[in-house]
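Please find one structure pasted underneath; my questions will follow.
Presenting subunit A:
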Amino acid sequence: MGTTTIAAGGRSHKSKGLRKSLATLAASIMLATSAQAATPATDEVNTTGLAVTDDTVKVGILHSITGTMAISEIGSVQAEKLAIEQINESGGVLGRQIEFVQEDGASDWPTFAEKSRKLLRQDNVAAIFGAWTSASRKAILPVIEQYNGMLYYPTFYEGLEQSPNVIYTGQEATQQILAGIDWAVKEKGAKTFYLLGSDYIWPRTSNKIARKHIDKLGLKVVGEEYYPLGHTQFNSVINKIKLKKPDVIFASVVGGSNVAFYKQMKAAGVDFTDEKPLLLTISVTEDEIRGIGGENVEGIYASMKYFQSLDNPNNEEFVAAFKEAWGDDMVIGDVTQAAYLGPWLWKMAVEKAGSFDIDKIREASPGIEFTKAPEGYVRIHENHHLWSKTRIGRAKTDGQYEVVYETDELMEPDPFPEGYQ
Partner candidate 1 sequence: MFDGYTTSELMSIFAMQGFAGLSLFSVFVLMALGLAIIFGQMGVINMAHGEFMILGAYTTYLVSGFFQSVLPGLFGGYFFVAIIIAFLICAALGAFIEWAMIRHLYRRPLDTLLATWGLSLIMQQTYRSIFGAREVGVELPEWMMGAIQVTDLVELPINGLFVMIIALSIALGVYLLMYRSGWGKKVRAVVQNRPMAEAVGINSAGVDRMTFALGCGIAGIAGAAFTMIGSTGPSSGQAYIVDTFLVVVFGGAQSLIGTIVSAFGISQAQSTMEFFLSGSMAKVLTLLVVVGILMLRPEGLMALKVRR
Partner candidate 2 sequence: MNAAKAQSKDFLLAVEGLTVSFDGFKAVDDLSFYLDPKEIRVIIGPNGAGKTTVLDLICGKTKATSGSIKFDGKELTRLKEHQIVHSGVGRKFQTPSVFEDLTVFENLEVSYPQGHSVMGALAFKRSAEVVAAVEDVAETIFLKDALEQPASLLSHGQKQWLEIGMLLIQKPDLLMLDEPVAGMSVAERKKTAELLRRITKDHTVLVIEHDMQFVGDIADRVTVMHQGKVLSEGSIEHVKSDPKVIEVYLGH
C-alpha cells in the first residue's frame, strides 16, 4: 500500500540483515555512551502482538495532510516527527528505534476512523499520535477503545471526555478559560464580557464554561454570538459589540472566519492596543496570525499554555531544533508544542512500565513528569490530561506573542468541571 514506513532520523535500510547488524551496532554504541539498561527481550515487553522487534517499534502518525484541515495539522505532524527523531537519536524507546507509519486523515472523519483501524489492525502500531479536530477524535475514539490502542491527542479542546485510551496533551477548556478570565478580571479590571465564537462544539462549550465562571465572579456577560464556520461578514456583530461596550471580547472564532473577523474589527476602527474593549482569544495561535496578518491583531491577548516566545532553555532548544528541521520561517503554535509532547510522554510511560503493552502504559502514565517540555514542566493527571501552566500573551505586529502573565501554579485539568456544565 502507499503508506510511508520510514525509520526516522534517516535510519531506513532495505536489507533486514544489514539493518539488524547496524542496529546491534547502534545498540552497543548506545550501551557504551548512555546509562541505558540492556535492551529487554521483545516477548517480555510486548505481550499483545504489537509491531515491536528487537530493535524497532512502530508507531502511527494520523493527521490530515490534505483537505481543509491540513493547514492546521501540518505543524503537529512536523512536531511529532521531530520528537521521534530526537528520541531515536537519544537511544530510542527501551533500546528500540521508533519507526512511524504516517496516514492521511484527509480532513474526512470516516477516513480517520478507517485509518486508525488500519494502523491498529494492520500495522499493529504501539501508539498513535494524531487527530486535531474534535470530530476526528470522536471518530477515532470507538476504534481505539475497541482495539485497545493508545492515542496522543494534541489539540486544546472542549473537555467532556476522558478515555482510558487517550492521553490529552493539549489543554481542556477550563485550563485555558478560567485562567484567562481571572487574569482579565484581576489585572485589567474587566466587568463585562462579550462571548463570540464559530458555531460548533468547542466554542459553545468554552463559552458555557466562561459564562458560568463570569457568573460566579458576579460579573456580567452582555452578549453571546455564534457564526457558521467559514462565515466572512462580521459587521453586524461588530456593531453589537460597539453598542454593548463590553470590557472584554472573549473570542473563539476559528479558521478563515478569523481572518475576516480581525480585519473587519480593525477596519471598523477598533484598535486592540487601546484595550477598549480588550480582546481575549483562546483560538488564535502564532500559526493563525500568519494568515490574519500581524498588523490586524496587534494588541489582542491569547490565553494558552504555550507561546513560541516563551523564555526558557527547553523552549530555546526546541524552537532551534524545529527551525533546523523544518525551516527558518516556521512558526510554532500551542498545538504544535503539545503534539511534540506526545512521543516523549509515550516514551516515558513505556520506560516506566518497562513494557509496550497498552494496559501497562495506561497504568504507568499518570504521574509522569516531563521536565524538558518546551512549555516548562508538565505532569500527566489521573484523568489523562496534563497539569500545565496557562499563560497570557499579547500579540505583536511580527506575529509573535509577548508573554505578559503566567499562572503561579500548574492548572489542574478538569474535563468534567463540576458546576460548569
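Just so we're on the same page, contacts are C-beta pairs under 8 Å (C-beta built on N, C-alpha and C of every residue); 3 or more make two chains touch, one makes a residue touch a chain; residues count from 1.
Keep in mind how these were chosen: all candidates are chains of the complex that A comes from, given by their letters.
Because the structure is a prediction, the values reported are computed rather than measured.
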Could you work out which candidate touches subunit A in the complex, given the options 1 or 2? 1
Taking the complex as given, what residues does subunit A use to touch candidate 1? 68, 70-71, 74, 199, 224-228, 230-233, 235-240, 242-243, 256-260, 263-264, 266-269, 287, 290-296
